[in-house]
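With one protein chain withheld, the remaining protein chains of the complex are depicted in position.
Right, chain A next:
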Amino acid sequence: MNRALTLIRRRLVGSIFVLLIVVIGTFLLLEAAPGDAVDAYIVSTGGDAGMIELLRHRWGLDQSELTRLANYLWALLHLDLGQSVTFSRPIRDVILERLPTTLLLMVSATALSFGLGSALGIYAGARPGSFRDRFLSIGSLALYAVPGFWLGLVLIVVFAVDLRWLPIGGIETLASDKTGLARAVDIAAHLVLPVSALGFIYLALYLRMMRAGMAEAWRQDFVLAARARGLSRRRIVLAHVARNALLPLITMLGLQSAQMLGGSVVIESVFAVPGLGRLAQEAVASRDTPLLLGIILTSAVLVIAINLAVDIAYAFLDPRVGAGEAGA
């Protein structure tokens, strides 16, 4: 337990610097993008010079970049994410409204790609070079090569339009007043397609890593020893080979969480899922700098937390890894 605590303390100190760099970097990047929130707004309304000046003043865009950055950081210090210019609501509320949806999507998709990927990896790696090994490797690579939005559209056309087994998009039936279990089932049905689209893409990664790890483990002395002891093949695969191949996958899990957030931007748009990814895209398009900063900050915290959890898990799974090395 002590080891974990040391790890957390070290990480927290480092994280603050990471977050600060993320915030300032994002702010500067957005400032470098031509056009501000008012430019984005008047695309759909038009307006005369007076109205535009009025809007810039109301949204605080007539202040210098430095002032706005300083104001933002000062508010952040007080744990205040500020006000969204496009939603005219506190950013914290806007993000909290979307976060659970994205988390649900991400966790489900990660579970799918990790669970199914490693299981298939074990299945393929149990008999390296066999037909099923080759079939699964090539099949998963093909999935990995497919763009997410395309896979999403194909799933929609097949399962929602032609077969009508599943809803086409959204997170739940609109204005249905469902509660309790009925609502949970409804949400689950809505999640099947987006989770599949997001999860299947990353499945190949886990499958191939698992397979490669197993191929490596097969050559180890302890496998030879296990065979010499007369253990069944099944037991050797599960208890000795797969278990050792699992460790790098855990590392991958942490790295993957960041990519998954990026992938959710596309999938959320295709499936009209009201999540954080879509919100981020809208924030960029509408040049809502504080909103985007809030989203990036939330995502950064999320990714840091997941990686911390992975490191802690690692420390427990593999006694060789001490708190000292884990930070490196």
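Here is the rule we use: a contact is a pair of C-beta atoms (placed from the backbone, for glycine too) under 8 Å apart; a residue touches a chain by one contact, two chains touch by 3 or more; residues count from 1.
Convention: contacts and distances are computed from a predicted model.
Student: Just by its UniProt name, which of "ABC transporter substrate-binding protein", "cytochrome-c oxidase", "Chemotaxis phosphatase CheX-like domain-containing protein" or "histidine kinase" is the chain not shown in this complex?
Tutor: "ABC transporter substrate-binding protein"
Student: Check the options A:I16, A:M51 or A:L224 and report the residue that touches the missing chain.
Tutor: Going through A:I16, A:M51 or A:L224 one by one, A:M51 is the residue touching the chain not shown.
Student: Thinking of the whole complex, not just what is shown, which of A:L19, A:A119 or A:A160 touches the missing chain?
Tutor: A:A160
Student: For the chain left out of this view, which of A:V270, A:L292 or A:V310 touches it?
Tutor: A:V270
Student: Extract the touching residues of chain A with respect to the undisplayed chain.
Tutor: Touching the chain left out of view, chain A contributes residues 33-37, 39-40, 42-52, 58, 86-88, 94, 97-98, 153, 156-157, 160-161, 164, 167-171, 174-175, 269-275, 278-279, 285-287.
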